[in-house]
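One structure, pasted below without further comment.
Apart from one protein chain that is not included, each protein chain of the complex appears where it belongs.
Labels run A, B and C following the written order; every chain starts at residue 1.
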Amino acid sequence: MSFANSLEKSGDVVVRLPFVERRHLRLVRELLTERKAAVSFVFLALLVFSAVFAPVIAPYDPTEPNYEESYASPSVDHPFGTDSFGRDILSRIIFAARISLYVGLGSVGFAMLVGIPMGLFAGYASPSRAETVIMRLMDALLAFPGIVLALTLVSILGSSVTNVVIALAVGYVPGFARIAHGATLSLKEEEFIMSAKAVGTPTRTIVSRYLLPNAAAPLIVQATLVFAFAILGEAGLSFLGVGAQPPTPSLGLMILSGKDYLSQSIWISLFPGLTIMAIVLSLNFLGDALRDVLDPKQETDRRIQ
Amino acid sequence: MDSELRNYVVRRTLQIPVVLFLVSVIVFGVIHLPRGGPVELIAGRATDAIIADLRDQYHLNEPLYVQYVLWLEQLARGSLGTSIIARQPVTSMIASRLPVTLFLAFSSSVLAVLIAIPAGYISAVEQYSWKDHLATILAFVGLSIPNFFLGVLLITVFGVKLGWLPITAGSDLFSGLRQTVEVFLMPTIALGTAMSAQTTRILRSSMLDVFSENYVQVARAKGLPQKVVNRSIVFKNALIPVITVVALQTGYALGATVIIEEVFALPGLGRLMVRSVLQRDFPVVQSIVLFYAIAYLLLNFTADILYGVIDPRIRYGGEAT
Amino acid sequence: MSDSSAPVLEVRDLKKHFSTGSATTGLLSRLLGDSNAGPVKAVDGVSFDLLENETLGVVGESGCGKSTMGKSILRLIEPTSGEVRYDGESLTELPDREMRDRRQNLQLIFQDPGSSLNPRMKVKHLLREPLTNFRSLSREELDRQIDELLGQVDLPTTVKDRYPHELSGGQQQRVVIARAIALDPEVIVADEPVTGLDVSVQSNILATLADIQKELDLSLLFIAHDLAVIRHISDRVMVLYLGHVAELGDSEAVFSNPQHPYTRMLKQSIPRSHPEQSKDEVEAATGEPPSPSNPPSGCPFHPRCPAHIGDVCEEEYPEAVELTDGRTVACHHFEAGDEPVPEDVDLSAEETAADGGPAVDSSADSGPSVADVAEGNADG
Partner (left out) sequence: MLEVRNLTTEFPTEDGVVTAVDDVSFDIDRGERTAIVGESGAGKSVTGLSILQLVESPGVVAPDSSVRWKGEELLDKTEAEMTEIRGNEIAWVPQDPLSSLNPMKTVGEQLVETMRHHEYELIDRERYQRAAELLEDVGIPDPHDRIHDYPHEYSGGMRQRVLIAMALSCDPDLIIADEPTTALDVLTQSQIVDLLLRVTSEDTGLMLITHGFGLVAELCRTVMVMYAGEVVENSDVVSLFDDPLHPYTQELLECSPHIVQGSGLNTIPGSMPIGSDRPSGCRFHPRCPEAIDDCSQVDPELARTDDGRDVACLLSDAHEATPPRQ
């Protein structure tokens, strides 16, 4: 989804060196004391845990139809009710979470692997022709609204979860490249890069010990937010029937399948929708908290609150 | 228009053909490169003879760069080729569906701005008040609701349960004002909420940044009352980054219409895109993608120009992006 | 303090021009409508020597290129042209690998300690870095040297495990100094090391720098825009204007009896040291410093110079001439071998033309015509 790049455009965080009190120890404590972030952190941990151990945790088989119990409303043995094939929605959600996490990690990971080095190189080599080429290529890639790009790629590569990952990832590469590029440019001007050179520190150490750690803050924040949009993207694509194919459980598909039974059994679409919302919401809160903790500018007004 | 602005506009305009060229290469490459070209994908449903006929009809046997040049020539003549499935010129197919998508994207952007401006302003001016917290929570919820899920909910509540609004769009959408509003209200809300949430957040953080600037304290020291400072200095200066985001969002809205049209069965470009993708109708897919890219670039370009016109520092020389 | 020992550093006609054209040059940039106004001549032909364990002060307004010069000498910024010799060996052509070795003896201290220390590294890592770059030492040896360094800059060893932003401005600057002297250098270029610090912190740092200079027999190139600080710490002083050397000489001589009109104007601007101290009303500095991207023709100072002679100042660049007391001045009022003019003599042109002040041009008896001064100057 190209949502990321509109956020990235605004999220062009100029990396201001943290001059306010900050220690690694404090970073974790800050993160956890922040109410919203703590809840989100726990929820996401639970989600990952249940996705990994889905077969053990899910009370029923997610794909096995069980017609006698179809359209069962939420009850003790089916807390989220059952769908038109009588399959337990809670179990399907747990398995669907696997797809969402796989897509999220895959697309964000791929986008970072490709985007960040390109951005770092363009920034470090600036001003140079290579930088102009890379950044114009990113502008071109950025010109495709994410979903359109994803649809095109999937139409060629065929509908499957892996193709969705690649399609979404390509959409997010420019976002990471631009942040990495911006961060490197502004860091290069900082005097401590020159002072490292002055004491004879080799270039590769300068990149690894100076550029990367200081550019990490905005990239980590962007990663959490893009992860959220990847999940929305995957759900959207499968809703269009272009992503995961039945019977594999995917949140988007579950909403799609429940679309026609909304008046009587709304829970078929409701619970998958709420799950997506919960995941995306907690990722957003986590991203916001990370931004505060890692970018001390906001930290001061938050502490005085 | 003083010389610096003209200079800046020229520089930005000249960047467009470069990016457009890259876009066309990407579009062409994505469609034609994988697995020996698009027509193979239809193989399943047609005999070999038809495939051979299709291959030469669409010049697919020529080397790639020749195909690319042919495609550009076609574009230059203003024709986007003919659909494999519908056997119609793609240009007319797009033209008939364009108004729906444009209207939907435009109206949701307007809705987003109308919600975001007051919400962002209040939550920044009255920071840490209950209004700020409310606006933040709403913004976060708006950000995290998948727009198609919101669409589905709206249909259930207003369409099915209350029956106020029609569930499926009629044939001619733009016949009467009432009819148009009825058809487009829910899709616009579905698409607009996420965008308004985003814009509210941006306006709020942009205003908070301006509040921390020295010249705001100087304005208060000059005796300007807080209200005047909030409106004529902080809000006005904070709008500039918001403009860029709103322009980009309209670009995003174009993409999102694909799903919303699907949910509300609106005959727009998005739906045509999905159908052509599923039917592997590559000339149509190719053209729609190109259209979206160009629309997006134009929006991006206008945002940068607006940026230059309003922010005198940019006009004075200095890169926009 | 400094005997006339051999120069540690010789700088000859150093130039550094920044081109404002964008990365794409030629047709594309013209096509893109890039306005590349002429190159910014930040440093435009500076020559001087730095003697052994001497403190040479460099003073001038912002935009005069003093900071760019400092960084260009150590090739942290590649100079456009000119030569820098260290202990007689030219640095300008050295390949990077060898230049890196020379860096052990040539160190730089920055103005803003906050931005010249990596905020994500603890003090002990910041001090360990130079040592590990050039020497292979055991852990104990490293820690011992780090403690010793902290001692030399009067910092408690408890500072080792703290991050730069947890220290005060003064303490941060001391860490920067410790980092600079870690490799026992021969030359330190200090680029406005005390600007922006409180008065008491400033004097503490200056005292520490002076002690270190004595202990390690350092030559110090001390760049600052505060004349009082320069006067206090330097043996000799060099006044820069728009990338050129206006005046260079013994600190006391230059400050007590400035020759170049610009140096005189600078001296006038030193705030009174006592409310009742009388300040002879020299016409206050006029105008704004011109921008280095289009420097004025001839003598760069002529648009603001109260002692403006005439066309010679506008057309001809004044070469530096040496006066009897060993200082050099780049101004058309002077010729090689002149006596320094007493401070109260006003250099403005009408004066010299009218009474042909002896000191100004010993050769001509009647008022020197413009041609004389110009011609006299040609061979200078």
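In this section, a contact is a pair of C-beta atoms (placed from the backbone, for glycine too) under 8 Å apart; a residue touches a chain by one contact, two chains touch by 3 or more.
Keep in mind it's a predicted model, so treat the numbers as computed, not measured.
Q: Just one of B:7, B:24, B:147 or B:237 touches the chain that is missing; which is it?
A: From the options B:7, B:24, B:147 or B:237, the contact with the absent chain belongs to B:237.
Q: Check the options C:240, C:266, C:321 or C:341 and report the residue that touches the missing chain.
A: From the options C:240, C:266, C:321 or C:341, the contact with the absent chain belongs to C:266.
Q: So which of C:105, C:203 or C:293 would be touching the chain we can't see?
A: The one listed residue touching the chain not shown is C:203.
Q: Just one of B:208, B:224 or B:294 touches the chain that is missing; which is it?
A: B:224
Q: Could you pull out which residues of subunit B are in touch with the chain that's been left out?
A: Contacting residues on subunit B, toward the hidden partner: 213-215, 217-226, 228, 232-233, 236-237, 240, 310-313, 316.
Q: Which residue numbers on subunit C touch the omitted chain?
A: Its contact residues with the unshown chain are 61-62, 168, 170, 198-204, 206-207, 225-229, 231-232, 265-266, 268-277, 284-285, 288-289.
Note that only the chains that are shown with their structure count from here on.
Q: Between A-B and A-C, which chain pair is linked by the larger number of C-beta contacts?
A: By the number of C-beta pairs in contact, the winner is A-B.
Q: Can you name the chain that lies farthest from subunit C, using the mean of each chain's Cα atoms as its centre?
A: Farthest from subunit C by mean C-alpha position: B.
Q: In whole angstrom, what separates the CA-based centres of subunit B and subunit C?
A: Each chain reduced to its C-alpha mean, subunit B and subunit C end up 55 Å apart.
Q: Taking each chain's centre as its mean C-alpha position, how far apart are subunit A and subunit B in Å?
A: 21
Q: Centroid from C-alpha atoms only, then distance subunit A to subunit C, rounded to Å. What do you get?
A: 52
Q: Specify, in ascending order, the residues of subunit B that touch 2 or more different other chains.
A: Counting only residues that touch two or more other chains, subunit B contributes 15.
Q: Over in the complex, which subunit A residues touch subunit C? Could you list them?
A: So the residues of subunit A in touch with subunit C come to 17-23, 126-129, 131-132, 190-192, 194-202, 209-210, 213-214.
Q: Under the touch definition given earlier, write down the residues of subunit A that touch subunit B in their complex.
A: The contact residues of subunit A facing subunit B are 1-3, 5-7, 9-10, 136-137, 139-149, 151-157, 228, 232, 235-236, 239-242, 252, 255, 258-259, 262-263, 266, 269, 273, 276-278, 280-281, 284-285, 301, 305.
Q: In the complex formed with subunit A, which residues of subunit C make contact?
A: Per the touch definition, subunit C meets subunit A at residues 22-24, 71, 74, 76, 100-101, 103-104, 107-108, 110, 112, 114-121, 129-130, 133-134, 163, 165-166, 176, 179, 182-183.
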